[in-house]
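A short worksheet on the structure shown next.
One protein chain is absent from this view; the other protein chains keep their places.
Order as written gives the chain letters A, B and C; numbering starts at 1 within each chain.
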Amino acid sequence: MRFFSDNAAAVSQPVLDALAAANSVDTAYDEDALSQRLGVAFSEIFETDVTALWVSTGTAANALALAALCPPHGAIICHEEAHIQNDECGAPEFYTHGAKLLLGTGDGAKLRLQEVQRITASIRDDVHQMQPHVLSITQASEYGMIYSADEVETLGDLCQSRGWGLHMDGARFANAIAHLDCAPADITWRAGVDILSFGCVKNGGMSAEAMILFGDAREKAAEIHYRRKRGGHLLSKGRYLAAQILAMLENDLWLTNARAANAGAKLIAEAAPDRLVYPVEANEVFIRLSADEAASLRAKGFDFYDWGVGEARLVMSWDQREEQIRPLAEAIAEL
Amino acid sequence: MRFFSDNAAAVSQPVLDALAAANSVDTAYDEDALSQRLGVAFSEIFETDVTALWVSTGTAANALALAALCPPHGAIICHEEAHIQNDECGAPEFYTHGAKLLLGTGDGAKLRLQEVQRITASIRDDVHQMQPHVLSITQASEYGMIYSADEVETLGDLCQSRGWGLHMDGARFANAIAHLDCAPADITWRAGVDILSFGCVKNGGMSAEAMILFGDAREKAAEIHYRRKRGGHLLSKGRYLAAQILAMLENDLWLTNARAANAGAKLIAEAAPDRLVYPVEANEVFIRLSADEAASLRAKGFDFYDWGVGEARLVMSWDQREEQIRPLAEAIAEL
Amino acid sequence: MRFFSDNAAAVSQPVLDALAAANSVDTAYDEDALSQRLGVAFSEIFETDVTALWVSTGTAANALALAALCPPHGAIICHEEAHIQNDECGAPEFYTHGAKLLLGTGDGAKLRLQEVQRITASIRDDVHQMQPHVLSITQASEYGMIYSADEVETLGDLCQSRGWGLHMDGARFANAIAHLDCAPADITWRAGVDILSFGCVKNGGMSAEAMILFGDAREKAAEIHYRRKRGGHLLSKGRYLAAQILAMLENDLWLTNARAANAGAKLIAEAAPDRLVYPVEANEVFIRLSADEAASLRAKGFDFYDWGVGEARLVMSWDQREEQIRPLAEAIAEL
Partner (left out) sequence: MRFFSDNAAAVSQPVLDALAAANSVDTAYDEDALSQRLGVAFSEIFETDVTALWVSTGTAANALALAALCPPHGAIICHEEAHIQNDECGAPEFYTHGAKLLLGTGDGAKLRLQEVQRITASIRDDVHQMQPHVLSITQASEYGMIYSADEVETLGDLCQSRGWGLHMDGARFANAIAHLDCAPADITWRAGVDILSFGCVKNGGMSAEAMILFGDAREKAAEIHYRRKRGGHLLSKGRYLAAQILAMLENDLWLTNARAANAGAKLIAEAAPDRLVYPVEANEVFIRLSADEAASLRAKGFDFYDWGVGEARLVMSWDQREEQIRPLAEAIAEL
């Protein structure tokens, strides 16, 4: 059984069904009926008027968002473990045309106010240094930890006072909402988020993510449409991306799937409370595991990534059922 | 009935079926079994070892190819009507980091040797001017005209003698092969093409195109993989793109679909031989049509684009059957 | 005697003297006393508050101006013979991060309203095409022709109505003013110019040009400072650039020099009225000249560029005295 990444999971059946249902001629690009419905659908979920665009990857969503918020000569503050720093091969630098990522530290890949202030204080306000224009946080974080509404708001207030944009990489936004059980608005626009990368692919989608623009950031929509096109991300048959996203939203499939993945992670966490490197809040579990222990689990057919020395990362997917995960939980407990 | 663009057509059923068939967990990105098969599949079709990568759009395929062949301070020679010049919102400039497109003219959006030589002669060989590094041609052209193997080879020879790369935008490559009825190798690597953007989406695909690297250009594969990733074009569930492309290749679906579209265009051409602006070789028909005539056709339910003043563009899609097209042919004939 | 280009002329003695006079320690970059005086000095000349920055080259001034006025996904309308298109090796594309130059034609390398409107009309207002954001004109033009105040204003009005910026490449701005004998304000901000590249080097300077920001464009000053620095154009001993520019302005040296160069060109023009390809308004003369005639002039020690077939370009410099030019005039008259 594979616990490498939710990235590799299968696609939810309603998403596949939606592709089949969309399979007739319609207007190209994003002027079809489905693409046009995205804004309405997300405005309902977020309880405010938002602008929503589809893109094919979370990397594209993040990079386009950052490019809209940061000039080429500006800087983006993020955690040193952030996906935008470590796993996008410079997509943020590419789309922003050379902005610099200023890196902070913090437990569980979360950025706290004090750390952001420390980074800010280290920047001289002169033309020789790239000035911060955006703060980017990941929800849930790369270590499966979740910012509370208050935590986001604290950072959002700082951004507002500084005139920075606030970007949220929500590749696992659904897992965060499933954990917090709060209104999506509470950890986004109400807390100061300008643009959200709303992840679908890790959560049962196939090839569609959504960018959500809140408040003033909606004025950037036209510019982002141009940037998306020149990034090669304006699919001619965009309705098949819109269809996927709408299927994820329909009947709260996005929450159902996320809850399932989170529950899987909880199973593991409960089986190995003393091994946890971070509290388990979403669908990722980081545990202390010696090389021998790792080998023993692998010998039993469980696949996962080592994470540095003496640790392992286990990611649960929306489609892994309890009876598939329990054997792993038991195997860990028995170590 | 819509004749706006093959871009908007539905997806071939085998492509949809392939998505369903691919729907189980596999390795992420392009290390899954299907993605790994692409090279073999295309090597058979092209009768030589090629490297093949999937991307989501033709714009991305074109821009990545040009970036691999042209430095930021270089120039790309293309037709002034080329898709890369007029319809990609600067994706070539974005991916190449600022290369310049040098524009030529030529009937039917085809570039001929003499015109390329004329452009070349206009460039001083000094550091003040951007020097040509790539020639890019579209097969079939933006006006549905097709380069013969000899025509491509003439340009390929020039490129070789100059040390330029030769890129072929093959958004409608299938339509060209269907028309020429030649080996795909004959109009690509045997004629000097380095990188081909192999189109699927206009021809029954959903969201997958292929980049094909021939000969020495294969050495650029590693670099292109990095560029693709930082462009946000490395989908985590890449197997669903590979599946689409493989389905297009299976049983020559790509040729079957292209032949159908070409046949549709031929129906119109035969109904209006005196109105043709260009010979009809692929699936696009450009006809002289007055405003009144256009209105009259639209009144009968036929939709299409005006093309400048007094002309119209009619594009046939793989899924438009003869009985759907014949009424348009007849309506034109009766004008 | 060399008539290749005013680019190669010597430096005016007052400029050299100013370097010596500036030679003591002062604050680095542009916070020295001389750099701080630039704005005041130019505000007087232009009869309005302007912001002025030094840079080392006209190419840098042009590219920085265009980058401030045009987003990466935008387009710049200019003449197909413009320096920014033909002689800057893609600096505009580099600094704008990939904007596209849309090229027009027009006698004497001047753009007229109708041509700009024609280009504009050819752009579809959709996301697939790069939309114009800036119009750039060269004053005097690359063929030594000059826009009247009315001509600039006509273009300025169009820019204003469209929301475009208007950039003036004034590498030979002094020659234009010397010819028109008008207030510098009349052909710049009063006529709608947003940013002027004010040339010094061709006119007796050594290594300093000025960027002049008018009106609303002054709000872009902070951004341009960052762009200048990251372009590597913020010299630490900037006072030696400011000193050059101030020396050019002192006692109207810039006009004195330009008048001398213009007068030189007039000498030639009067000697060969039937050979002129364009009216001679600034310091460049384009004449019809057969290969034999060119050879004969060169045999007499006159050096200059051929310009296409059967034409030659003769450029007069500020430091070429009448007695140096008259022999050329006579030699041409005798042909």
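Convention: contacts are C-beta pairs under 8 Å (C-beta built on N, C-alpha and C of every residue); 3 or more make two chains touch, one makes a residue touch a chain.
Everything numeric in this text was worked out from a predicted model, so none of it was measured.
> Need the list of shown chains touched by the one chain that isn't shown.
A, B, C
> Given that one chain is not shown, which residue among B:Arg2, B:Arg37, B:His225 or B:Arg326 touches it?
Counting the whole complex, the residue in contact with the absent chain is B:His225.
> Just to verify: which one of C:Tyr226, C:Trp254, C:Tyr278 or C:Phe304 makes contact with the chain not shown?
In the complete complex, the chain left out is touched by residue C:Tyr226.
> Identify the residue among A:Met130, A:Ala174, A:Val193 or A:Ile224 that touches the chain left out of the display.
A:Met130
> Among A:Asp6, A:Glu93 or A:Glu151, which residue is in touch with the absent chain?
Going through A:Asp6, A:Glu93 or A:Glu151 one by one, A:Glu93 is the residue touching the chain not shown.
> For chain A, enumerate the residues touching the unshown chain of the complex.
72-73, 86-90, 93-94, 97-101, 127-130
> For chain C, which residues lie in contact with the unshown chain of the complex?
2, 4-5, 7-11, 16, 19-20, 23-29, 55-57, 59-61, 63-64, 88-91, 93-95, 201-202, 206-207, 226, 229-237, 240-241, 317, 319
> Spell out the interface residues on chain B facing the chain that's missing from view.
For chain B, the residues touching the absent chain are 29, 71-73, 97-98, 127-128, 130-131, 223, 225-230, 234.
Here is the rule we go by: only the chains that are shown with their structure count from here on.
> Determine whether chain A and chain C, two copies of the same sequence, contact each other through the same residue numbers or different ones, counting it as same when over half of the numbers at the interface appear on both sides.
Since more than half of the residue numbers are used by both chains, the interface counts as same.
> Need the most distant chain from chain A, centre defined as the mean of C-alpha atoms.
So the chain farthest away from chain A turns out to be C.
> Provide the C-alpha centroid distance between chain B and chain C, rounded to the nearest whole angstrom.
42
> Averaging over Cα atoms per chain, report the distance between chain A and chain B in Å.
Centres of chain A and chain B (C-alpha means) sit 34 Å apart.
> With chain centres defined as C-alpha means, what is the inter-centre distance between chain A and chain C in Å?
Whole-Å distance between the two chain centres: 49.
> Which residues belonging to chain C are in contact with no fewer than two other chains?
Residues 72-73, 97-98, 127-128, 130 of chain C each touch two or more of the other chains.
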